[in-house]
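The complex is shown incomplete by one protein chain, all other protein chains being positioned as in the whole.
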Amino acid sequence: MSPSQDSGEGVTGTAETPTIFHLEGVEKHFGGVVAVKGVDFDLRRGEVHALVGENGAGKSTLMKIVNGLYTPDQGRLEVGGKTAEFSSPRDAEESGIAMIPQEVDLFLELSVAENLFVGRRLPRTRWGGLDWATMREAAREKFESLGVDFDVTIPVKHLSAANRQIVAIARALLREARAVIMDEPTASLADRETRRLFGIISDLTASGVGVVYISHRLEEIFEISDRITVMRDGEHIVTKPASELDAEELVRLMVGRPLSELFTRSGSDPGEVALEVRSLTRAGEFADVDLEVHAGEVVGLAGLVGAGRTEIAQAIFGIRPAEGGEVRVNGEAVRIDSPQSAIKRGIFYVPEERQSQGLILPFSIRANISLSILDRLSRMGLVESRAERETAERFAEALSIRGARISESVSRLSGGNQQKVVLAKSLAREPSILILDEPTRGVDVGAKSEIYSLIDNLAKEGKAILLISSELEEVLAMCDRVVVVREGRITGEFDRKEATQESVMAAATGVRSGSAANGPPDREKESGSSRVQEGRAGHE
Amino acid sequence: MSEARPPEVAEGRPALSESVRRWLMRPEAPALVFLVLLMVVFSLAADGFLRGPNIQTILTQVAVVGIIALAVNQVILCGEIDISTGSMLGLCAVTAGMAATAAGGLVLPLLAGVATGAIAGAVNGFLVTLGRIPAIIVTLGMLYALRGVILLITGGSFVTGIPADTRVLGIGTVLGLNTPVIVLFTLFVVMALVGGHSTWGRNVFAVGGNRRAARLAGLSVDRTRFLAFVLVGVFTGIASVIFLGRAGAVQTTAGTGIELQVIAAVVVGGTSIAGGRGSALAVLVGATLIGVILNGVLLLGVPSVWQDFVLGALILLAVSVDAVRRRMVGDEA
Partner (left out) sequence: MIRNLRFSRELVLLGVLIAIMLVMAQLSPFFFTLGNLLDTSRYFVEIGLIALGMTLIIITAGIDLSVGAGLALVSVAVGFSFAAGLPLPLALVLGLLTGLGAGLFNGLFITRLDLHPLVVTLGTFALFRGLAYGLSDADAVSSYPAWFAYFGQAYLGPIPGQLILFVVAVIVAWIVLSRTSFGRYVYAIGSNEEAARFSGVPVWRVKLALYTGIGFLVALAAIIYTSRVSTARADSGLGLELDVIAAVVLGGASIYGGVGTVAGTVLGVLIIATLRNGLVLAGVPSTWQLFLLGILVISAVFLNEFFRKREE
């Protein structure tokens, strides 16, 4: 079922369609890193304008400028023909621009109706109290216009993720938004809910509201968008009507270079099975995950943002242990209930969020690297500073960490070098199994290729590597095998030779008809909802 | 409306059992159930427990704590804490008492007490919001600083000789009901209305539930918290006149330890120490529960020296239950 509106056409046909907002020559940097450079972008009335690009391309930053969270360092934003200077999201809201972030941010203990009104002037009764009846009625009306029937009195915490998103949308619309920015809106939605969302979007555009649709799901983008803008490395690459592009070209524009030039792996010679995972399950996150990584092999874990790969990795590493299934290291079944027990078994995990999870920013480079092996560097509890220094120096040199002395704070380093510090810390422990979660995100090109060489060498040394990455070309270039995850389940497994962008993406998005991928694993029953979960066919 | 949309299944109208379940998930529910159970148990174990006069006695005893707790509830709801109320009560009682011995009547002492409390509360609020000092530090420091101020003002001597017309709020009765109980219930109704129907009352929940989102939505987080601290001062001032009435004199140690009973009343009743969840009813239930427990413990023959122990155990029990509940619901915030 598709929305009543064809992609590529729709209400935006006429040439005099007014522009809702317009970004011109916008630039933004954080510290020394340029997030957005010289970007133009505009949104027209009644259009769905998709914004695509790899992780770190600058999409979210650009939209946060429109939303008032950031102010541009250069360039300007025009709303309704007038220059706008927002100092907070509230200003943006008052100008009619609303954003539905990826992580919907609501007040969980407050009712649905109240969430729609927080921050607004609240209706009052004759004697000065809050007029709940009016609020509830207005809320109900709004939801009705979205084609949804909610009990507006229940606390939001009782709603499913999909329904919370609807609440966020309703909240945006209650403010008479002219533009709605949606950041990865379908990341945690099942097919049925995605349909419902598309219906809502088509109703919005029919009434003249413009929608910016940020997503990785190319198939959806082609279904609903009128125009597509591609960003890469903070720059604006191209803006075209959706009808003039196809998936292959889009990917090429996003990635920027032909796949083969990225990196060439040296031949691999996989040994015994180092890590084996069977039927790993954690309610609401992933289910029935089977995985195998041999020594000397790089296995890629591909999939869309939010597919559950990080959750699987963190379960193997003991951060949030799985509820069912088993993990075997070198053939032996193990119970991993904490990072320490994982580390003891020779597993180490390099987290996704470098600064908040991988590094202790006030610490020196040396202290960060040695944190994982302090017990080995100490005698009777006392840290041997010479051993520590030598170890840190050894790793700093091996990984070419540049930008500061090892005694200086790690916060002074660039993103790429910081990532190397995190890698050094993991390698210091000499793990036999290494799980890398988006290791090259936010890393400059030079450091990226150094990290690729490192991974290659580690594989040659016989380490078993699980590489989680949302960059398709990176996955295809670096991995001996690719396992695809979709909504918490394995939906595909490819050998290096047979893996293609198309086949991996298909398994990641569940596109191909007949290859009906499984729906999300059963979430816990939520009170207040009598939601029906449609049955799904078996997976590939 | 688009016709191409699949049939909608959403959060529908709840069935009866659903309503009951929904009610049970309210913050006050466990405490209320526990209170009822406890009253039954005590009335069976100790004769004469459930008699009217005894219940009123209990409520009168917890009135001072309950009134202050109604305000501290707001502070905790918006994500902060206030442990300075013991010394604040003493200070308010001293100024109210001095006004009483000087001029008599009810109005002047009440004004004096409330003004003193409001100023102290404002200082707390100011230091927390503009000074950006964690509330625990501010109120811990004020707990001792204010005690010092008391001793400074009184020079170490008691305030005695409170005239009878001032004491009405503490020992008077109206239509058979003790005045402290009347004041407690009146303020409870006020806070219930504020919590449910005033902008500030709802803002408190928003700020405590998700401070970041509240700020982004344009709520004045600082002003909301500041007013909560001032409210504590005001209510403490009111409570101090009741205290004055009941005690008839003010020692320099007046109010020592009250801050703990106040916090206990708030958390035991069901308000979450993490903020964003709770109600005025929770406070009323909590204060009553504490009164019942302490009273029941006495009736059971346990010496009063064990009171603090029971209090501490209650606080720990309440927060543990809250933590378990949060884990079961899946700590969202």
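For reference, chains read A and B in written order, and residue numbers begin at 1 within each chain.
Assume a contact is a pair of C-beta atoms (placed from the backbone, for glycine too) under 8 Å apart; a residue touches a chain by one contact, two chains touch by 3 or more.
From a predicted model like this one, the values you see are computed outputs, not experimental measurements.
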Of B:39, B:69, B:83 or B:169, the one touching the omitted chain in the full complex: B:83
Options B:142, B:181 or B:241, residue touching the unrepresented chain: B:142
Where the unshown chain meets chain B, residue by residue: 81, 83, 127, 131-134, 136-138, 140-149, 151-152, 156, 260, 263-264, 267, 273-274, 303, 305-313, 315-316, 319-320, 323-324, 327
In chain A, positions touching the absent partner: 319, 339-340, 343, 349, 351, 356-364, 367, 371-372, 374-375, 377-378, 381-383, 407-409, 425, 429
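FYI, only the chains that are shown with their structure count from here on.
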Rounded Å distance, chain A centre to chain B centre (Cα mean): 44
In the complex, chain A residues that touch chain B: 1-4, 88-90, 105-110, 112, 114, 118-119, 122, 129-130, 132, 145, 147-151, 154, 157-159, 163, 192, 195-196, 199, 202-203, 524, 527-532
Parts of chain B lying in touch with chain A, wherever the complex brings them together: 1-6, 8-14, 18, 21-22, 25, 193, 196-199, 202, 205-206, 209-210, 212-214, 216-219, 276-277, 329-330, 332-333
